[in-house]
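Before anything else, here's the structure in question.
Here the complex is missing a single protein chain, while all its other protein chains stay put.
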Amino acid sequence: MSGEVSQLEELKAAIRGQLDSLDCVIGWEQGYDPLHATPLFIRSEADLERLTISPLAVHNPATYTTGFKGKKIGLVVRGCHSRSVIELLNEKLIERDEVVLFGLCCDGVVSQRKIRAALPADPGFVEAVELGKDELHITVAGEQATLKLQEVLADKCLHCAYPDPLVADVLIGEKHAPRQAASPACQDAFEALGNEEKLAFWQDTMSRCIRCYACRNVCPMCVCQDHCIATSRDHLWMSQENTPVENFMFQMIHVSHLTGRCTECGECERACPVDIPLMLLRRYMNKQVREVFGHQAGIALDKTPPLLTFQVEEARIKERDW
Amino acid sequence: MRIGVFICHCGSNIAGTVDCESVVEIAAGFPEVVYATDSMYTCSEPGQEGIITAIHEHNLDGVVVASCSPRMHEPTFRRAVERAGLNRYMFEMANIREHVSWIGKDKAHNTNKAADLVLMAVEKLRRNRPLVAKSFTTVKKVLVIGGGVAGIQAALDCADGGLDVVMVERDQSIGGKMAKLDKTFPTIDCSSCVLGPKMVDIAQHEKISLYACSEVESVSGYVGNFSVTIRRRATYVDWTKCTGCGVCTEKCPSKRSPDPFNEFLGTTTSINIPFPQAIPKKAAINPDTCMKLQKGKCGICAKVCPVGCIDYEQQDELVTVEVGAIVVATGYDLFDWHKYPQYGEGRYPDVITSLQYERLLSASGPTGGHIKRPSDGKEPKNVVFIQCVGSRDRSVDRPYCSGFCCMYTAKQAILTKDHIPDSQSFVFYMDIRAPGKGYDEFTRRAMEEYGAQYVRGRVAMIYPHGDQLIVRGADTLAGTQVEVPADLVVLATGVEASQGAVKLGETLRVVPDQFGFFVESHPKLKPVETNTAGVYLAGACQGPKDIPTSVGQGSAAAAKALGLLSKEQLESDPAVSKVNVNRCVGCQKCIDTCPFGAIKAVTDRMGRLKAEVIETVCQGCGICTVTCPQGAIQLEHFTDNQILAEVNALCPPKMNNVSFE
Amino acid sequence: MERFITQDNLQRFAAGLAEKKNVLAPVASGGTTTFRRLRPGMQLDFSRMAVISPKDATFPRNETLLTVQHYPEESGKRMELQEHLPEGEMVVIGCRPCGTRGKLVFDPVYETQAIKDPYYIRRRDGATFITLACARPETTCFCHSVGSGPADEEGSDILLTAVEGGFVAKAVTEKGEQLLGDSLFEDAGAKAEEAAASNASARKLMGEAHDFSSAAEKLLKRFDDMDFWQTQSDKCISCGACTYMCPTCYCFNITDDEAGLVSRRLRTWDNCMSHTFTLEGSGHNPRSTKAHRLKNRMGHKFSYYPDLHGGQIACCGCGRCIKQCPAGVDIRQVVMAAQEYPDER
Partner (left out) sequence: MSAQDEQRELRIVGFLCNWCSYGGADTAGVARFIQPTDLRIIRVPCSGRIDPLFIVRALLNGADGVLVSGCHPRDCHYAEGNFYARRRLEMLKRFLPITGIDERRFEYTWVSASEGQRWQHVVTEFTRRIHELGPAPFFNPVSEEEWAKLALDGAARGASCACHG
């Protein structure tokens, strides 16, 4: 805990030093209850005092960068957030000299979904939260609950290969030893299902979707902004009808447009108000991209997304004989 | 819209297996179709008149014709609807012949399929919009790449027709392979006597500028307005001053420079004019062997040059020219016969190529026209010719026939007898291919009058024996094995695509086939056109050819270029990409993926980046449309909506009214 | 009239209703709880407030307004229209007082002197709401700040209050009273007092309400202050989660779908946070940024609507938009920020 406090102070000092030259710095503060953080747009010393970097601070600040085009801003980034920044830089969607990156070597953030499942009552009734070194002490509906942090970390963190920012101007915290990425067990289990079961799963799951497009709008790589073909008036891509097939069509659009660009920050899944496990699709596509192109989005500067280029001889595309 | 549908019987071609009347009946019920009919031959004069009349009578603003492939008659029908006052893009075709009646046996299924194809066409047409071609002016100048006989002919014809011509030649002189030949078949006339005057014409024609020792570096632009960058290699001689007097070549002490003009049979001086009739007749230094350039010592040529044109500091120079059309005449290279183990892989100096033999025969060659074999300079008595070395042989990936080797082998056998009356020629062959005028008679003369002994069979091996070579092969007609002692073996090495062809093809967007020969637009009807408008082919770069055919193609390509540039203005295809600036977020992905550089970034008045299509450069492939995630750039006539309309026509979305929950 | 029903019997009662009518009830699925059409074998889930509001009952996400059949030219008739007015009855079980009351916002819009929306009116008249009173407020709840409370009966036909072993059911309307005649309901007896006590305790747990009384006026004052709205909307990602989950949002979109000779006119939920909501045909958009859109959403709920409709705030205080916002935008904070904004210098 004390480590985190000193890191927070170190970060605040770093931000304070640059605040004058920046339009704002995006970090996190406590949200509507002690269990939830919310993005914080720091413009003054007073704002800076509210900054938090606890594992509850989950939002990907890279999502907001394209909205600040032409202005110079600061971002507090974790490893996965830095990947989004790199991918945006690689796609020339933001300029390197327009972002100052305050990097946090990250030990993982929570999954509110897992916390909800682990708590004795709905997290809507949370009264107090105390952060221990490896655990969360939560008072909910008058009851005390202690959750092991490891057990409520987001999937992306449990299997994160890049906990430390891959690009940063200021780096806070201690770097981690290199780690191997892995795919979560539920991913493997789902992939092992038969076509009929998978199809039925998506049919039912997509019937929950209200097509609010939170998954799209929270995605740092969804840069079409207001011009997504799914909500365009003059395109035949989709009906406005809310049915499983149209809802799934949108997910296919999202995944297709993210091919080789998804940095696996998990924001789409986090943002979904009806808990659709969207990362099943994203992770699977990313796996294919890795296998065929040896490419992972946002892990190195100056890389072109694989669908925007080609090789005359594709080493790993085996065309089928007829 | 008010759409008219016309179902063609194509005689019995379609009506034989498609119930055209039923298709008409079904089509009449399609959305916005107000008129549907059938006709015997829609493409015929009365058929087209029928369309025009219907457009007027029924006030149609869109037409669907269901008949043959649009690759066949789309232009025909577009002209017809245009004659009736419609925009030619308010027309769609359904291919119910090649894709239906000719391939399906079941009439009911065919009829059903034809109706579906008509529905797709109707649904697409409903989203078509009139497109208007843009006119643009053209540069009345032609680039000819390659100064062989095909290129020379094309250049002279274009220049005589009034166009300016830029000729680019990689070597130091034009003339190509033909300049190296001694005599030509079947007339045995002197090659340089025929070609020489034409080469001189190139040099002297006021409309032709010649860039020798030069290569095409890059090409941008589009038909009528190409911009070509030419790299002029440093020759270390100022050609504006050089008179070709040759004093430098006489005095040059470095005499061991390889001599490509003589097919490396001998060596030459570092500063050199390749042959007496060279055009341009200018000296050039081979920097690899020049002592001055290699070691900084010597400099004799500069001292002896009477006009002071030697420049050791000269650099490559890039020149940009604007041209309206391009003729590609890059010729061919010889197959590398060393791949064949049976011919010694180069171990025996007296195994030479046919082109080397030409140089031995030539009076301007390294032996002054006396046949002396390379090993010891002796005059050979027994000369063995082996045909099809790198032709018609799948084992070396050269399955094609090089076409003219049979003829020049016969010619060389005849010339051998002329040069050495007591000599004996043997020719190992597979088949004699002599289909030209006077050709077969010519090969018979070689055998009958000149006593060349033809052996039908392949050679299995060559091995040395004393100062001779033994050629062992099969005589398949006699059914025996033969061994022929030879003083000299001449390989009729086959033709392969010029080495730089694939790279040049990428530059020009002309596709090479699997062997590197450029692919013409249509093998029969468009033999000199390519799929890139304004780029034409002449000579062996399209496939193996002899001299008369190459000359003929040179003239044909010139005629195409002249025809193209005789128009004051050209029209661009309006089916190109278009940017909806409201949707464009300026990510420039389309710019990165466009193969033609047809999209550029511009800044709007708010200072935001936007993509902009250069209409005349855009070729209409649609790669950008798929690249753009927000659909801001749409390929006109093949927009997302138009294609999706076809998809939805085939697989209609289910409109079940089962409520959501 | 107050009756008692056990938990199991309520499930049975709901299943019985579902055989005759459409029943919409909170059902757990895939880790979340949403209102779904109750089908045989499905269990009611009252453990948490459903993520999506029950507004589908009176304002469905999809409504086919009419279908069109096209005919060939020579047939003489070009097209035939068929209206699709909703039929049948709908019972919503287990919605909370806030969600139930939210639908009342629709009435002044869809049924006025001048305009009567037949689709809406039919659905509203055919709908029955069996509401579940809240025993305990969530951190995002603020129904009491918009004139309601955890046991508000407004808009309900029956109000259920959880008590030991089951629920006390109070009939609010005649329709509700009829339903309570079912044999699965028992005499409430002393349970009625238990329910009343629970409701009172819940009210107390709500704590102090926000005072939104000056919101209408103060929001209007900030109308031209785009700096204010830009700051307020900093973290908003301009998605539609808030509007789609909101029990009171009633904006719709009308689109035509077609498949060959059949086409239909569809009414679907629209979302004022989206760019296309106000995109004009010319390409101009009067609400071109998320700041404009957030201003409108707040203004509409707390200023423009109340101005038009007798002070009624177009927000039911359910807190869904706060709880489910991917970026943590808090509607209470935004309104308070406008209210507390210092008056003109």
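Letters are used for the chains, namely A, B and C, taken in the order the chains are written, and counting of residues starts over at 1 for each.
In this text, a contact is a pair of C-beta atoms (placed from the backbone, for glycine too) under 8 Å apart; a residue touches a chain by one contact, two chains touch by 3 or more.
Note that the structure is predicted; figures quoted are calculated from it, not measured.
**Q** I'd like the shown chains that the missing chain touches, ordered by label.
**A** Touch partners of the hidden chain, whole complex considered, are A, B, C.
**Q** Where the complex has a chain not shown, which of A:L8, A:L171 or A:V255 is the residue touching it?
**A** From the options A:L8, A:L171 or A:V255, the contact with the absent chain belongs to A:V255.
**Q** Using the document's definition of touch, tell me which of B:E21, B:E82 or B:D116 contacts the absent chain.
**A** In the complete complex, the chain left out is touched by residue B:D116.
**Q** Among C:T32, C:S274 or C:N296, which one is in touch with the chain left out?
**A** Result: among the candidates, C:T32 touches the missing chain.
**Q** If you put the missing chain back, which residues of subunit C would it touch?
**A** Touch with the absent chain occurs at residues 27-33, 36-37, 39-43, 45, 47.
**Q** With the missing chain put back, which residues of subunit A would touch it? List them for me.
**A** Residues 111-114, 116-118, 152, 154-155, 184-186, 189-191, 195-205, 207-208, 237, 243-245, 248-249, 252-253, 255-256, 259-260, 269, 275, 277, 279-281, 284-285, 288-289, 291-293, 306-307, 310-312, 314, 317, 319-320, 322 of subunit A touch the chain absent from view.
**Q** Residues of subunit B in contact with the chain that isn't shown?
**A** Listed in rising order, the touching residues are 69-72, 95, 97-100, 102-106, 109-110, 112-113, 116-117, 120, 506, 509, 511-512, 519, 531, 575, 593, 595-596, 619-623, 625-627, 635, 638, 640, 643-644, 646-648, 650-654, 656, 658.
The rule is short, and it goes like this: only the chains that are shown with their structure count from here on.
**Q** Building nodes from the protein chains and edges from chain pairs that touch, which of line, ring, star, complete or other describes the result?
**A** Topology of touching chains reads as complete, every chain touching all others.
**Q** Of the pairs A-C and A-B, which shows more C-beta pairs in contact?
**A** Result of the comparison of A-C and A-B: A-C.
**Q** Which whole number of Å gives the spacing of the CA centres of subunit B and subunit C?
**A** 70
**Q** Report the inter-centroid distance (CA atoms only) between subunit A and subunit B in whole Å.
**A** Going by mean C-alpha positions, subunit A sits 52 Å from subunit B.
**Q** What are the residues of subunit B that contact at least two other chains?
**A** Within subunit B, residues 582, 648, 653, 660-661 contact more than one other chain.
**Q** Residues of subunit A touching 2+ other chains?
**A** Residue numbers touching two or more other chains: 225, 227, 232, 239, 242-243.
**Q** Which residues of subunit A touch subunit C in the complex?
**A** 24, 31-33, 36-39, 41, 59, 63-64, 113, 117, 122, 124-126, 141, 204-205, 208, 210-214, 216-218, 225-227, 231-233, 239-243, 267, 270-271, 273-277
**Q** Of all residues in subunit B, which touch subunit C in the complex?
**A** Within the complex, subunit B contacts subunit C at residues 28-31, 33-35, 119, 582, 648-649, 652-653, 655, 657, 659-661.
**Q** Can you check the complex and tell me which residues of subunit C touch subunit B?
**A** 22, 24, 35-37, 56, 60-62, 64, 67, 70-74, 84, 257-262, 264, 283
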